[in-house]
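Every protein chain but one is kept in place in this view of the complex.
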Amino acid sequence: MIYAAWLIWAVPIISVPFIPLIGMVSQRGRNWFAVLASALTAFIGFYLAASFSSGMTESSIIWLPIFKVPVQVLVDGTSVLLAAFISFLSFLIVLYSVGYMKGEKGQSRYYSLILLFVGAMLGLVMAGNLIQLYFFWEIVGICSAFLIAFWYDKPEARRAGLKAFVVTRFGDIALFIAVLIVLANLKTTNYASIFSAIGSKPFGTNTVLLVGILLLIGAMGKSAQVPLHVWLPDAMEGPTPVSALIHAATMVNAGVYLVIRMFPLFSYSSTLLVLVTIVGLTSMIFGAACAVVSEDLKRILAYSTISQLGIMFASIGVGTTLGATATYHLISQGLFKALAFLAAGSVITATGSRNVEELGGLRKSMKYTYIGFLFAMLAMSGVPPLIGFWSKDWIVSTALTSNVVAAILIALSSVLTTIYSFRALFKVFYGKSKLPNEPKESSTVMIVPIMTLVVSVTVGWLVLDYQRLVPFNITIDPLTIGMSLAAIASGIGIVYVAFSSRTAQTQSLMGRNAPLIALRKYLLEGLGFDKFYGFLYSRIVLPLAKTSSYLESGWLGVNMGLMLASVLLIIFLVALKVI
Amino acid sequence: MPSDQLIFTVTATVLVVIGLGSMAYSRNLIKTVMAFQAIVFGANLALFSSGLGSYSSYMSQTFVLFSILVGASVEAVALAIIVVIHRKYGTLNPWEIRKLKH
Partner (left out) sequence: MLDEVALLLSAALIVTVVVALFSKSVSVSLISLFYSSLLLGIIFATYGGILVGLVHVITFAGAVSVMLLTVVLMTGESKLMVGRRELVLILTLVSIPIVGVASYEALEGLPQAASQPTIPGISTLFQFIWEFRPWDLLILIMVFAASMVAVVNLLSSSRSSR
C-alpha cells in the first residue's frame, strides 16, 4: 500500500516528458496517453483509499543527508481521501480537455503542464514535511501561471498569468519564511515532530503565533483570500478545463489543505483561530457580493470560489471538528465547482461568449449541459439532498455551538450564494435566446465527465458517509435546515422576481436608485483592490526601481570599478580583522 | 598553514585585482578579454592552492580542471562576439560603441 502513496504522484510527473515525444508521432495518441496516465493515477488513488486501514504511516527516502531532509510520504485519512478525490477529479477534467481543446495549438504543452500540475498537487497532499510541501507548492504555482497564460498571444492572458504568479508570490514568501523559522528552531520540518514540539522551549507561544500567521498568509495567497485574491478573477483567461482544475482540484485547495494539515498548530493559539475565521468570513462575504453583480459567467464562478473557500477557512477557525468540516466542504466544493466549470466550458465552446447578458435560452438546445449546470447551482446553493447541503449545513450546525456570529453570517451568505447561482442559471439557460444561430450540444467526450459529476454531486454524500478514511459524523441541527431552506427560498424568490418574471420593470426600478447603481459599479471593480495595488505599484515600487537603476549604469568601466572597490573593501576589512 | 599556499593565495588575489582594475579602465574589448583571462587565472590558482593545505587535493584539482575548461569556453564565445561587434561597428572601443548606439 505504501508503494501506492509514492506512485500516485510519481506516475503523472514521470509521464510528463513522454507527452511531447508521443505528440511528435501522433496527436490523438498523445491526448489519449494523457487520459490514460490520469486514469492510472485515479485508479491508484482509489486503490490507496480502499487499502487504507487507519492511523498514520510515514515512508521516507533520505534526499539531502547534510540537511537531513528526507523525501517523505505521509499516509493518513485526510491525505488519502484528498488524493483519491483530486486524482478522480483531474481524470475527468483531462478527459473533458480532449473534447474542449480539439484543434488548439500547443496541446503538448497543455497536457504536459496539466499532468505536472496534478502530480505536484498530489505530491503536496502526500508530502510528509514542510520543505517537500513547499517544493510542490512552488511547482503548483508555476504550472498554474503557465496554464493561465496558455493562450500567450492574447495580452490579457499573459497579464493574468503574470498577475497570478506575482500575487501568489507574496504568500509563497511568507510560507518560505515560516518553513525557515520552523527549520531553525526545530532542525526538522516533519509534521509529527512539529506537533509534538508545540509549546515546549524552542517553539514557544510567540514563535507558534508568528509561524501560524506566516502560514496563514501563505494559505491566503494560494487560496485567494482577501486581500490576496486579485489573481483569481483574472485567472479566467486560461482555458476552461484549467479553470476547473485550479478551482476544484488543485491550486486553491492547497492553501486550505495547508491549514487543515497544520490544524494542531493553529488550534494551539486562539488568536490564530480568530484570525483564520476573520479572513474566511471577509472573503466569504466579499466573494458572494462581487459574484452577484458580475457579468462574466466564469468570473461569477471565480468569485463564488473565493466565497466558498472563505467558508472553509471560517469553518476551520470555528475549530470544533479538527478541520473535518473543511475537508468535507473542500470535496463538496470541488465536485460542484468542477461541474459548474465544465458546463460553463461547454456553453462557451458552443456559443463563443462568456457574457451572461449575451446568452439566454440555452435550455432546449443544450439539454445535458443544462442538467449539469442546474445540478451544480442547486448543490452550490445547498438544496437537499445534494452534497452542498450536507457540507454547508454541517458547517453552520457546528458553528452554532461555538461561534454564533460566524454561523449567522454563513447562513446569511447562503442567500447571496443562491442569488448569484440562480441569476447565472436564469440568464444563461432561460429567457429568450439572443444568439444569432442555434448552438449545438457539445461532443460526447465532454458530456461524459459532466454526467459523471452530476451523479457524483447527487450521491457523493452517500460515498463520503460510507468511507472510513476520515470519519465524518454529520450532525445537522433542525434549526440549521430551517435557516438554510429559508435562505434558499428567499434567494430564489428574489432572483425570480428580479431576472425572470418582470425583468424590464425591476430594471427600471433599480435604474432609478442611485446608491444601488454606485454599489454595483463599485462591486464590479472588485471593491477597488486592483486600483489600490496599481496605486501602490506606481507610487512606491516604480520610484524605488528607478532609484536603484542608477547603480546599473551600463558602463562596463563603472561596474567593474564598483566591483573592484567592493573587493578591496572586503580585503581591507579582513586585514583590519573586522570580519 | 604551508607558506606556499599563502604565496599562491596572495598571487591569486593580486591577479584578480589587476584584472578587475584593467577591465574598469579598458579602452579596447580585446584588452577586456585579456583582463578576464587574468581573473580566471587568479580564480584557478586560488582553487588550486586551497587543495595544498588539506589531506587530499583530488577535489580541488577536479574543480580546477573543470574551471579551466569553462573559462576557456566563455572566452571563446567572448572573442567570437568581439569579431561580430567589430564587423558591425568598425571599432572595439566600448566608449565609442556606446556613442554609436545612440
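Every chain is named by a letter (A and B) in the order it is written, and numbering of its residues begins at 1.
Throughout what follows, a residue touches a chain if its C-beta (ideal position, glycine included) is under 8 Å from a C-beta of that chain, and two chains touch if they have at least 3 such contacts.
Because the structure is predicted, anything quoted here is derived from the model rather than measured.
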If you put the missing chain back into the full complex, which of the shown chains would it touch? A, B
Can you list where subunit A touches the absent chain? 557, 564, 568, 571-572, 574-575, 577
Contact residues on subunit B toward the hidden chain run 1-11, 13-15, 17-19, 21-22, 24-28, 30-31, 33-35, 37-38, 41, 44-45, 48, 51-58, 61-62, 64-66, 68-70, 72-77, 79-84, 86-88, 92-93
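Quick note on the criterion: only the chains that are shown with their structure count from here on.
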Counting only Cα atoms for the centres, state how far subunit A is from subunit B in Å. 50
State the interface residues of subunit B toward subunit A in the complex, per the touch definition above. 13, 16-17, 20-21, 23-26, 32, 94, 98
Residue numbers on subunit A that touch subunit B, as the complex places them: 554-558, 560-561, 563-564, 567-568, 571
